[in-house]
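The structure appears right after this line, and notes come after that.
Below, a portion of the complex is reproduced, with chain positions unchanged.
First chain written, first letter: the chains are A and B, and each begins at residue 1.
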């Protein structure tokens, strides 16, 4: 059976979604699945997040891998897990949220952008981290410097990733996938423009294959 | 009654002062107050800091808001509080100095420049942090990425702020004010050039209003 990391490695790109109206997630999720990208990180930046995860799970059972993003406390982890999120992503490394995920046996990918945080993550038993915010933190040159001392670390760059730079990130063997929002951005969601979401999804899926 | 954050939001710019001779603070403070900026962060980078805060408090009681900057241990907090500093600013996030400030009931604005530190600050009950050093840490693009996951955070960018970039920082609603030193730099203080300090203060006060 594929592990979470195996699955993310196969997708190579994870759409990071911030949603205002929970019900929008269903056509959005369909646009992703139909165009070859059955994975979504739904961020807790809006109150609609938990409802959106629930709706998407019900609409497409077993057809899409769903994670909860921007998780910053235990209460959100409980909510995310209760509605069926299969993994947790956090912007920073918070030992308290890491422990909460370990207790619930749900995988967490916490954010780091320097060596000290990587070492702290490793001490907490974490081997896969998010490099966030990727581009403002120094981009590829920072990432290469961060990975060199920790050859077994697996990493998920997110923040400023786009069609132009995603190929450079994915060329590093330790990069399992990149988080990106351009195919699921707020404007497209507000306009319910699922066609454009679908086109942009096809485009990046083709590029990363 | 206005809170500390309300006051800083009103000033929009906080002069960050490093002073060698304590007595220079009085004419310097007068230049700030007369030109519309009754606030000063006096840094503990020099031994004259505590004396300077004391002198300024005595010279202009209730006319200027005074904070102590570059605070890195409990002893400095005790000194700063004893001479009447109304808030504490530190370059990094040190749980020990945060706790000491909470015990003394004096507000502290600790420095952060990544998501992990923001989450640690929040865990310590801190909601207003300093983004330091702002420009070398990635400037505006880093700041926007840092704020996105934490929409309730309030922030004070400091480090490399100048007349050219301050407007861009203040345009972000979560930015309460910026720290800056160009109107109170070492050269001006050494030359006792309070006229130039006054002119540069008027200029920035006009710009940020």
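As a working rule, contacts are C-beta pairs under 8 Å (C-beta built on N, C-alpha and C of every residue); 3 or more make two chains touch, one makes a residue touch a chain.
Just so we're clear, the structure is a prediction, and the values are computed from it rather than from any experiment.
Asks: Since all chains share one sequence and 2 are shown, how many copies form the whole assembly?
Replies: The entire assembly in this structure file is built from 3 identical chains.
Keep this in mind: only the chains that are shown with their structure count from here on.
Asks: What's the distance between the Cα centroids of subunit A and subunit B, rounded to whole Å?
Replies: 36
Asks: So in the complex, which bits of subunit B are touching subunit A?
Replies: 114-120, 122-123, 138, 141-142, 145-146, 148-151
Asks: Taking the touch rule as given, give the residues of subunit A at its contact with subunit B in the complex, in rising order.
Replies: The contact residues of subunit A facing subunit B are 43, 45, 70, 72, 90-94, 96-97, 111-114, 117, 132-133, 135-138, 159-160.
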